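A single protein chain has been omitted from the complex, and every remaining protein chain is retained in its original position.
Chain lettering (A and B) follows the sequence in which the chains are written, and residue indices restart at 1 in each chain.
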Amino acid sequence: MAVDPDKVVQLGDARNGNIVPANYGGDDIIEKAGLENNVWATRMDAVLGWARKFSLFQYPFVTACCGMEFMAVSGSHYDTDRFGAALPRFSPRQADMLMVVGTIVHKQAPVLRTVYDQMCEPKWVVAFGACAVSGGFYQNYTSVPGADKIIPVDVYIPGCPPRPETVLDALVKLQEKIQASRHIAF
Amino acid sequence: MSVLTKSPEAFQPSYGYTFGGELVELPGDIRMHRIYPEGEDTDLSSRTVINIGPSHPAMHGTVRMVVELDGETIVGVDVIPGYLHRGFEKECEAHTYHQAIPYTDRLNYCSPLINNFAWCGTVEKLFGAEVPERCQLIRTYMSELSRITDHLTAMGAGLMELGALTPFLYMVEVRDWMWEHICHVTGARLTQSYGRIGGLARDVTDEWLDRNTEIFEKHLIPKLKQVHALVDHNRIFIDRMRGVGIVSQEDLISYGVTGPCLRAAGVGLDCRTYAPYDAYDRVSFDVPIGKYGDNYDRYFVRMREIEESMKICRQLDPMIRATNGAPIHAEDARMVLPPKKEVYSNIEALMNHFKLIMEGPRPPKGEAYHAVEGANGELGFYLVSDGTGMPYKARCRPPSFVNMGAIHLMLLGSQVADIVPIFGQINMIGGECDR
Partner (left out) sequence: MSGNETPELSPVLAAVLEGLGDTVLAWHSQHGDDTILIQPADRATVAAYLKDTESLAFDMLMDSTAVDYEDEEPRFEIVDHFFSTKKHHRLRLKCRVPEDKPNAPSLTPLYGSANWMERETYDMYGVVFDDHPDLRRILLYPEFVGYPLRKDYDKLHEQPLFESRYEGVRETDEKLHPRVGVELPIHGTEVPR
């Protein structure tokens, strides 16, 4: 098939607000091969989903009060280690889950975007706390009304700050989402 | 890079302090304070400029430091806060005095009750009103609980940054017990919003006090013992913390540093002793003071302060029980909501309630500054009232912000590995530093 240069999209390209994950693409090939409902493809998806959901390496982008609840969730009362999501990786290159914990302000926005861009696919984003979800009760010249104004978000955790059980529930929901999504690419 | 000011006089206040240095401009609106430890003619080509933050593993807050290194020694630093500036003052000017209380929670979010009571105390000062005795006792008790949780958070995170992961888990576990318990009376684990202008949100019971004593005995004291056993005489801990981040007392006072950082240097300045507010004049407690002012002393001062706070709570316990049944609100219709039974039955209370909620409590025109001893130092609120229910100016004097103004004194000349421990022991809380 002829390649249209205008339609070529770099895999993993995050510039211009056009987030293209690396495992995007190949849907047409899958359709052509008739593999989209193929048992082999769906089993592979299930296995990869299982592996990815139980080995989440979080990048805690901690800014504000929700960071205290994040510490509590990582502590021994409400352990995230039980879910496989214990180890924070303080480098975005080594992490696959970005937890935006706390208020994002306009000064911090380019930083958040850079950190997100530095992460490799597959990656998921969790907006932790009311401020990351929608700006919380800060509605002024400096607060960004939600982290999803800057990066795409997968799971939103409401609460100011959310109770640790809410965070664990969100973690389980994210794991369900990972299990159910398409992983393989050609 | 362009050198903006080179004169040593620009950095030497009248009493004189150690280094001069120069202010070097870097791209990105960064002005780095650079020193020459060996002399003016140092070869600058061996120096590197690195950027630390604003998103970094140090669990204390989001701040950016641009640091110039000569090998491992820090010879230039610029500290750039403001990555959590949420517009506290502007928000407070658009809300009533009551509605601003949740915003004060988020200032020093590790000890939110202290912030609540400081704000309420300032508004009560504007009104010229006093709260009843039971309210003062409970406020003192809750402030000390908040201080304990703040120090547990600070020390837990600070020790984790050094690599001691166990004390972090121990302290977070104890903190969780305390938070759950505070949640039983205030309704929230972290952002409690428990103070009300002229009183408290709700009363505490004797059973709640019993359980608190139980938490101290069963959880806090054993865990503190374990942390002390793990860390105090640990060779690695001593090597990393002793002699690191020393600043002279005159410099600290000139830079307005208060709280455990100043007390670790040997200056026994504590708002609770020289200007007692609430019930601090009715309890006796010691103010721990350090000797050298280094990181180890700051850590130890905070650990001792946890024990002193427990001592205060133990003394307040029988006093609170003795005032069982006493009112916790001031008898002041200008700022205290009337009881709900009255609101639903007679018109005056309904009007009072309506005005207080819709317009807010209206203090007389004027200004007031009220300071309390926060966990990091003197936390003050300066309120200007124009007679309406919303503050004309609501200024928070943040101890973390002012303490951070002095951090370059501790960093210049230290090693790069000392940045995170120093930053951790200063206990900068982002919400308070940037507001």
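Quick notes on this structure:
One rule holds in what follows: a contact is a pair of C-beta atoms (placed from the backbone, for glycine too) under 8 Å apart; a residue touches a chain by one contact, two chains touch by 3 or more.
Fair warning: this is a prediction, and the values are worked out from it, not measured in the lab.
Within the set B:Cys183, B:Ile215, B:Ile253 or B:Ala333, the residue that contacts the chain not displayed is B:Ile253. If you put the hidden chain back, the residue from B:Phe216, B:Phe237, B:Tyr296 or B:Phe401 that touches it is B:Phe401.
Remark: the residues of chain A touching the chain excluded from display are 17-21, 24, 27, 106-107, 109-110, 113, 139-142, 144-146, 148-152, 154, 182. Listed by residue number, the positions of chain B touching the unshown chain are 4-5, 10-11, 13-14, 23, 29, 31, 80-82, 85, 87, 89-91, 93-94, 125-126, 128, 251, 253-257, 267, 269, 274-275, 366-369, 371, 378, 380, 382, 384, 392-393, 395, 397, 401-402, 404-406, 434-435.
Everything below uses one rule, namely that only the chains that are shown with their structure count from here on.
Per-chain Cα centroids separate chain A from chain B by 33 Å.
Remark: chain A residues 61-65, 67-69, 71-72, 74-77, 88, 90, 102-103, 105, 107-108, 111-112, 115, 137-143, 160-161, 163 touch chain B in the complex.
Those residues of chain B that touch chain A in the shared complex are 54-57, 59, 61-62, 82-87, 90-91, 102-103, 105-106, 109-110, 153, 156-157, 168-169, 172-173, 175-176, 179, 189-191, 430-431.
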